Structures are given as C-alpha cells and as structure tokens.
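Scroll down for the structure; my scribbles are underneath it.
Here the complex is missing one protein chain, while the rest keep their positions.
Right after this comes chain A.
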C-alpha cells in the first residue's frame, strides 16, 4: 500500500472555528451504534440470510404437506405456523449476530475506542442493545411477511390462510419478530458476559438446541415444568398455536399463557443484560 502524504498544516484553532463538541447523550450513542452496525457488511449478509429462511422453509413445508392435504382434517393447517417455519434457523443466525455484535468489540480492540467515547460504559451497552433489538425486530417482521407471501400459493389447496383479524394469527405473526428480538437480547447479554464470540455462540446454541430439549424430553414432571420456564420454551409460547404446537421447542407444556411465557423470556434477557452491565462496570476493558 502506498502511504498517503499527510497535509502538513496543523489543526490550528486560530484559523478556523473550534470544532463543535456536544455532550454524550443516549440518543447520540444509539446513533453512533447504528453507524457501527450498518457499516459492517456482515450485518447485511446476516439479515438477508435471516429473512431468506422464512420463504425458503415456508415454501418447503407447505409444498411437502400439500400432498396429504386431502387426507387431513379441516383446521389442520394453520397459516401463520407455516408462514413462520423458518424461525428456528433464523433464530440461530440472529442470536449469533447479537452475540458477535458485542464480542467482536473485544476481539478487535474496538471496545477501547468505544469506551473512550463513552466512559460511563453502561449507556453504550444499552444503546447497542437498542440497535440490535431494533434490527432484529425489523428483520423478523420482514421475514414473517416474506414467509406469508411464500406459502400463499398453497392456501387454497391446504384450506388455510393468514388472517390478521384472528387474534391467534396476529399473535403468531407479530410474535415472531418479538420472540426473535427477546432471544437476541438474551444472546447479547450472554455475549457481554463472556466477551468471546466462540464461547458466547456455543452457550446460546447449547442452551437452545441442547439443554432445553434435554430438559423437555426427560419424562419426569418436575423437570418438565422447569423446562417450560427456560428461555426459548417460555418465549416460544407466544408463537405457539395450541392446535399444532410450536415450531421452536420440544416442550409441549402449556403451563404458561403466550404472554406469560414471553414475559419469562424477557426476564431471562433482562437478567443476562443486567449481569453483563454489572461486569462491564467492574472489569478492566
């Protein structure tokens, strides 16, 4: 690389007006974190992939059941459940993104620049969370709409539909972005605690794909009851249609109502972020 010749002039404050510097505020931190997340190509690849899973999985599942459509009883097919089939894979990708958004700061050394600009620390952790949650909400919403569009060609044959006037349908369609956002917040909190991409992703995936199913399949009631309170199982209630079950977890428990379950997931996420914030304040960066 050729080294550029720098200008020889000094930043003489006499020859030009002083640079306007304003106090750090939460809004400015959010704006800065938005600049940071949008300026990475990986963000957009990840979001694209996350959205693409919905039409991909939706069309696959709808076409595979269309062969047995005539044998199935009425009301067997629930539109939103098919439209949101891509959720499991999307969750994987977006939780990974949420972990890396914070752990990459440590891996690259960017955290030192970040904390030099925001030395009170916790506000910048929350500003980044706001940006991540916003991005995941938008991605989830676009994804579930894309999923809806992709299964629409089979609606007639499968005698199903997505009807936003139906409270269950509306809950699932909006529940998908809400669920993804809460899971992303949990993953982000875990990333903030562990400060390592590998450890963070392994923990999140291990929790969702190993620990939760393991609990759910142990045929002993106390364990099964406990399993319904684990993050993904609890939050998954929001997107579960009681007739067909959840696409997201092995737990069939209906101990918690949809919004109660979602509340439990949000509580997990808040707990993880709070622990991450306490550690961020305490530890050397």
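To be clear about the criterion, a residue touches a chain if its C-beta (ideal position, glycine included) is under 8 Å from a C-beta of that chain, and two chains touch if they have at least 3 such contacts; residues count from 1.
Simple rule for what comes next: contacts and distances are computed from a predicted model.
The complex appears with one chain absent; UniProt names that chain "ABC transporter ATP-binding protein" among the candidates "Glutamyl-tRNA(Gln) amidotransferase subunit A", "ABC transporter ATP-binding protein", "NrfD/PsrC family molybdoenzyme membrane anchor subunit" or "Alpha/beta hydrolase".
Of the options A:24, A:152 or A:226, the residue whose C-beta touches the omitted chain is A:24. Mapped onto chain A, contacts with the missing chain fall at residues 1, 3-13, 18-24, 28-29, 31-33, 35-36, 39-42, 104-105, 108-113, 115-120, 282, 284-285.
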